[in-house]
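Presenting chain A:
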Amino acid sequence: MTTQVVSANRLDNGRVVYLAPSGQWIGALSEAEVAHDATAAESLLHRAATAIIDRLIVGPYLISVTAATGRPQAERLREQIRATGPTVAPAHHDRAA
Partner candidate 1 sequence: MVAIYHYDDADRTLVRERVAQFRDQVDRRLSGALTEEEFRPLRLMNGLYLQLHAYMLRVAIPYGTVSADQMRVLAAIARRYDRDYGHFTTRQNIQFNWIKLEETPDLLHDLAQVDMHAIQTSGNVIRNVTADHYAGAAADELDDSRIYAEIIRQWSTLHPEFSFLPRKFKIAVTASATDRAALKVHDIGVRLHERDGAPGFEVMVGGGQGRTPMIAKTIRDFLPEHDLLSYLEAILRVYNRQGRRDNKYKARIKILVHDLGAAAFAAKVEAEWAEIKDGPLGLPEAEVARIRHHFQPPAFRDLDAPNSLHVAKARIDPAFARWLRINTHAHKQPGYAIVDVSLKPVGGIPGDATADQMDALADIAAQYSFDEIRVTHTQNLVLPHVEEGALHAVWQALGRHGLATPNVGLASDIISCPGMDYCSLATARSIPIAQAISTRLADLDAQEDLGVLGIKISGCINACGHHHVGHIGILGLEKNGQEYYQLTLGGDPGADASLGEVIGKSFSAGGIVDAVEKITVAYRALRTPGEAFIDAYRRLGPAPFKETLYAAA
Partner candidate 2 sequence: MPLLKNGTVTADPWHDGTAGLIVTLEQWRAQRDTLLARNVPLGLRLAPSDDVETVGDDARRFALIAIDFPAFTDGRPYSSARLLRERYGYDGELRATGQVLRDQLSFMQRCGFDAFEIANPNAAQDFAAAVGEISVVYQPAGDREPTIAASAHRAA
């Protein structure tokens, strides 16, 4: 059983969010609530389903994280990129010349 958090995109602005222990949907993966077993993961998805009905989020799903430091970090590259943004700098940062 891997450790997991639930992620989604906000309905209104599309930004990446994670469910925090407070019940808030927040932008920082490091502050997300971590599920250590299947029951806890199920509970995260259940709370996400409520957030869909409340029109807060769309498309929730579980992502695998490592939480060795106590702060969850995404395992897969895709989720690392979702958590921290594109790995390439947009044009105006590298095209000064």
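On how the list was made: all candidates are chains of the complex that A comes from, given by their letters.
Worth pointing out:
Quick note on the criterion: a residue touches a chain if its C-beta (ideal position, glycine included) is under 8 Å from a C-beta of that chain, and two chains touch if they have at least 3 such contacts; residues count from 1.
All figures in this text were calculated on a predicted structure; none of them were measured in a lab.
For chain A in this complex, the touching partner among the options 1 or 2 is candidate 1. Remark: chain A residues 9, 11-16, 52-53, 55, 58-59, 75-78, 81-82, 85-88, 90-92, 94-95, 97 touch candidate 1 in the complex.
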